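Sharing a structure, written as structure tokens. Questions coming.
In this view, the complex is presented without one of its protein chains, the others remaining in place.
A and B label the chains in the order they appear, each numbered from 1.
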Amino acid sequence: MAETKRKPAVGLQPEGDVDWSAYRGVMVVLEQRRGKVAKVSWQLLGESRRLADKLDAPLMALVIGHDVEDIARQAIGYGAERVYLCDAPELADYRTRPYSRVCLHVIRTVKPEIVLFGATYTGRDLAGAIATHLPTGLTADCTQLDVDDNRLLLASRPAFSEKMVATILCKQFKPQMATVRPGVFQALPFDERRMGEIIRVTPPLDPGSIRTEVLGFVEAVNRVNLEDADVIVAGGRGVGGKAGFELLAQLAAALGGQVGASRAAVDLGWISHDHQVGQTGTTVRPKVYIAAGISGAVQHVVGMQNAELIVSVNKDPDAPIHQIAHYAIVGDLFEVIPALTEAVRAARTKEHVPVV
Amino acid sequence: MSAPRFDAIVVGAGPAGSVAAYTMASQGMRVALIERGEFPGAKNVFGGVLYRKPLEDILPEFWKEAPLERKVVEQRLWVLGKDSVVSLGYRSARFKEPPNAWTGQRAKFDAWLAGKAERAGAIPIYETVATSLIRDGDKVVGVQTDREEGDLYASVVIIADGVNSLLAKSLGVHREWKPDQVSLAVKEVLALPKDVIQERFGVEEGEGVTIELIGETCGMAGLGFLYTNQDTLSIGVGVMVSDLQKKKVKPYQVLDSIKQHPEIQRLIAGGETKEYAAHLIPEGGFDAMPPLSGDGWMICGDAAQMVNAAHREGTDLAMLSGRLAGETAVACHATGDWSAGGLGAYTQAVKESIIHRDLKKYRGLHSLLSGPQAELLFGALPQALNDAAYEMLSVDGESKRDKQKRAAALLREAAGGTAGLIGIGWRGWRAMNG
């Protein structure tokens, strides 16, 4: 890997003499809405466990909400040693002001050296506010984390439409903060025997100061959510039209996944832009990515090359997509995809239908 | 709000339009320069040779600041056979100081030239398509654009919107070009390191070579080219649209086959395709030129078919016509006479200029290119010439006299006998000197 090192510049200096030595441990701010925890929170606990072990420091979690004690217990099962729990009716809905007040209070009293958030809409909203208040540095959208011998957080993130990666440090302030992309790290297997401590925090809230009000939440039923999908069945120009995408949708449904597309297919109007994967579309990291009738142009590949398992279906044996696929099928997608759909359906029925 | 009004509107910020706008704006006229591209040159295509003379007359020593690629110190003509080439070249130190011509890239050059017009005071109106002319009776009084509240008015509209000229068509002065009045050119820009280019073409830093290619165009009337830029090569081929239609060949197939030629391969090997573009070239010549001016309007450059195909000169004639139109407008601005009569001075100026003289000289070329001889000229003859050269130059125990005879016979045969050869020579001479 060719690297360009830059001379670290002198960053913002804290006011007066600040002794940061009291700051220890890694804290993950968990995200939940109406009791449903964002998957990235557990993934973050998994990766943070590694960091905390390396630092020989505690792994902590912060849970904010109403009636969320159960989540605090789950956090222990996913690796947290200490869970700070702030539970109050006025915290039922996420709102920036009260949530950031709670976070600030906990961070200032507990003094973790690293605080991590999921790079979700809510995580970014909250982290951005907190970092400014503290103040401290905040690295967005990280895909790699590590710590060095000086207990510095090495937060790495893609830059320039995924073409480069930059490692970012925050030397002068604690805690060191980062938001982390969903789907990058692995959660630890849930283990209910893990031991941990739950510490209740009284929210330092003045209810009069909470002036925004959540009027409602409408769950999106058919929202394309490629970022969170485990399986993506994507099609390109080779799919030939809307009817072809129907075939892909059937396979996606059988696998419990979503349909993706190359820009060529989107530009041709066969499928809407929110399905587009790649440089000008979404960057995805599913467990399985099936590329059908896609040539494998770099602009597409940058958006999907980090899928765990890539399957290519293309009748051209020289199509570049085959080179980055784990399983390559040189064949006609109009034959291969339906055959695959059928086989998956058959296998799943066998699994799930109870033996009489 | 009343619609904006200018002294002059120029449509198209190519070489013709930008020079016209510059000429007028630098004389204090209020000029609007309309261009549909994101910026001037954004989508413009040409082979790549820019000449000193026409622009020097307007912007002395422009080359010291203009974004140019390499000064052309050597020009070659390659007659391609299937796997061989007969080459003719001219290299001269006299091309160096001052340079006669440069290779260039339109995206940079056009943007720079239009910038000159802007700095002289022309108002840039980019990413805007002029959709039609606004008329008051027979008089052109403005331009309609595709923006909201998009009408613009002026005393004169200079039409410099290139070969497809929508506006000249809407004016009724020219129709859709016939397939034998335009050729379709495709071009690729291939990236190669500077030193590799200099070594392969035998030139120093900042110096370049142009190669024109005849033959291997699938028997169709057309010319190829290969030019050196700083760290890219421009390679392309233009073929008569009528021939493409007749032979049902795609233009990129022609380019691909030229790129496969072993002698070309050697020069472009390793080049990574950076751009790919296609564009029409006017080939109608003198006889296809529309009327150049009328009540409230003038036409310049490609929109008026001002291209000398034999010498791949187009930008120079475009700039010259742009200047003449600009100068005419400045004169009319002084007198206030924007009538067909007043603007007729432009038509007259073009007639007296090199544009008319050169295009007239080559007026026969068009019928030669579009006539039945094309297949012979661009297919059989180049191959025969290569075969003849092979005969003459290979040492195989035969006497030179016999070899010469055979070489001559090969050419004669290709041309359909002695009479045919003489006929082609005569027609060719007439085409260039008509």
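We take it that contacts are C-beta pairs under 8 Å (C-beta built on N, C-alpha and C of every residue); 3 or more make two chains touch, one makes a residue touch a chain.
Operating definition for what follows: contacts and distances are computed from a predicted model.
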Which of "Electron transfer flavoprotein small subunit", "Heme chaperone HemW", "Oleandomycin transport system ATP-binding protein" or "Amino acid ABC transporter permease" matches, in UniProt, the chain that is not displayed: "Electron transfer flavoprotein small subunit"
Omitted-chain contact residue, chosen from A:Pro89, A:Gly216 or A:Gly269: A:Gly216
Full-complex contact with the absent chain, from B:Gln75, B:Thr103, B:Thr128 or B:Asn386: B:Thr128
Touching residues (missing chain, whole complex) on subunit B: 1, 4, 38, 107, 123-125, 128, 145, 147-152
Chain not shown, touching residues in subunit A: 1-6, 8-13, 33, 38, 96-97, 100, 120-122, 124-125, 127-129, 131-133, 135-141, 154, 159-161, 163-173, 211-220, 223, 225, 227-228, 230-231, 255-256, 279-280, 287-288, 305-306, 308-311, 322-332, 335-336, 338-340, 342-344, 347-348, 351-352
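Here is the rule we use: only the chains that are shown with their structure count from here on.
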Rounded Å distance between subunit A and subunit B, as computed from the means of their C-alpha atoms: 54
